[in-house]
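Heads up, one of the protein chains got dropped from this complex, but the rest are sitting where they should.
Up next, chain A:
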């Protein structure tokens, strides 16, 4: 009937639901749904009843009654079946206890397309198992974590069925399985933590595991009993049958492991086969129907507990992520600097995923937490992400496969989750997960499922069940949807925060600009308006000087008025200058420095009558800048040099320049009175005079103008000085 030839290339297509055979510890009879005539019989019926299979075929079900199924002569098997049909369920009557040849049996009724399946199997359990199942369930559920729960289940199932080894086997993402809990006889080698390749339990088998929550293979060494029928081309579907014969390939598999009896309980979580409780016995061991049902119940309780606990644990993780996000969000709100908020508190962006390291690239600065690759590697990775990803979120648990340089640091960052904050990927956060399973212990080499025997290719499952270690390289734990959600959440918050800060800064900037403009306008207007009355004062004073009736003393006073007015006028002019530096646009042009310096020197030497001062000119590199303003800078500095060295015996002023690292640096050096270091910071401030220059004319604005002009040219100005031995002022402008 079943001529399907099975080998490892097609075992996932093997029609295991229609094996045409049953396990021979029980027998099977199928009757047609319409007339209740016997359509299929297992050949081994003759071992249990005094009749052969062929004798029963096409007979009414009632004919079974004569084979003394039951001592009680009133019992009619067809009535039992009809009762079930009327009730539309066999739950209440199955298993129905019977006695056959003085031995107790269970009758289990199920449906198979057009037929009713009637399976008979021996009763071996002498006591009522119900109460111990309740106890088992409650002690199992005491496990706090999922792992405790699984271990508890293994322990309880072992108590219930007494098999040598109980394993809880979990299917992982790619279909391969791992033993996540185990309870066994002490002398057995542990399978805990072993991984099994996906092909060990083919797809259609998994479907069956979802339909039949328990599955017993009573003895791998017994001969199966064929099913006989007169119906052609329609093999009996044994999907729901509990005696269904086992695929030869699976029998071989079990034999290879030295297993005589196998029992499995399906764990179905949310419609998916989460895993199995796989039970092995190293000698033949039948499990009574009631004990199997008890195990099934344990499996169902475990399944729902798993669903609940897993959801609970997931929720806990999600809650922790959310907590971290909320806390960071608070920091973002309060902290001045975004990066500080992300990394400098107890809870950081490392806590919003299960990553073990994180790198934040913000405004061209790199900050890291936890285990991260070397800085240069992070920069390289970031620039790779920038060119190769157009999604703001990118993640992989196998970085080095996509980005080969990642091999270097796979131990730290086999997996990455990156999140670009800005569109141009300049601002980016990258989370890292380490290489997760350095070793997977396979139960048998998954790469070599086929063995060769005696020169012939014998297609059978692997014979070797030696642990075969495979080093799974370059792979991290996967990124969970919860982690991605969490990252997206923080991204949103960061972006909002950045936008908020940006507009705050823009606002502040606008205000500053307005204040600055106002101040400039103010100083300009004030200076201007001050000059008019000042001019009047001076002019009247000068007119008074011409008045013959004023005596010598009066004339002296008038002179003082004129001097005062002159000084004030100078001050006002300087302030006007300063204001104008702030107001005018800078037009960058090439400034011929030898020419300008010469002009200034001539002017300054004349103004200060500095004929005795020696001038040494070094190399004078041309500068790029606003010609008028540059001239102003050098006029002020050279004037100062001359002014503050005028009282020494041999004043010496040196002007030179040199190029250093993209800058042209001018030095104006004098051997004058110098500046006390105590005043270093105040030298460039407006209206600051030093103690030692009280007697020298000055406005206190000159150096402020110098500083303002240089800064507007994006340059630097500073000085070195020693009291009573001279000062050296430096002006550095970008060399373009």
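By our rule, a residue touches a chain if its C-beta (ideal position, glycine included) is under 8 Å from a C-beta of that chain, and two chains touch if they have at least 3 such contacts; residues count from 1.
In this text, contacts and distances are computed from a predicted model.
Undergrad: Write down which listed name, "Cytochrome c-type biogenesis protein", "Response regulator", "Methionine biosynthesis protein MetW" or "Phosphonate transport system substrate-binding protein", is the UniProt protein name of the chain that is not shown.
TA: "Response regulator"
Undergrad: Tell me which of A:159, A:531 or A:652 is the one touching the absent chain.
TA: Candidates A:159, A:531 or A:652; residue touching the omitted chain: A:531.
Undergrad: If the hidden chain were put back, which of A:133, A:160 or A:562 would touch it?
TA: Looking across A:133, A:160 or A:562, the contact with the absent chain belongs to A:562.
Undergrad: Taking the entire complex into account, which one of A:540, A:605, A:718 or A:735 touches the absent chain?
TA: A:540
Undergrad: Using the touch rule from the top, list residues of chain A that touch the missing partner.
TA: Within chain A, the residues that touch the unshown chain are 528, 531-533, 535-536, 538-540, 542-543, 562, 566, 569, 580.
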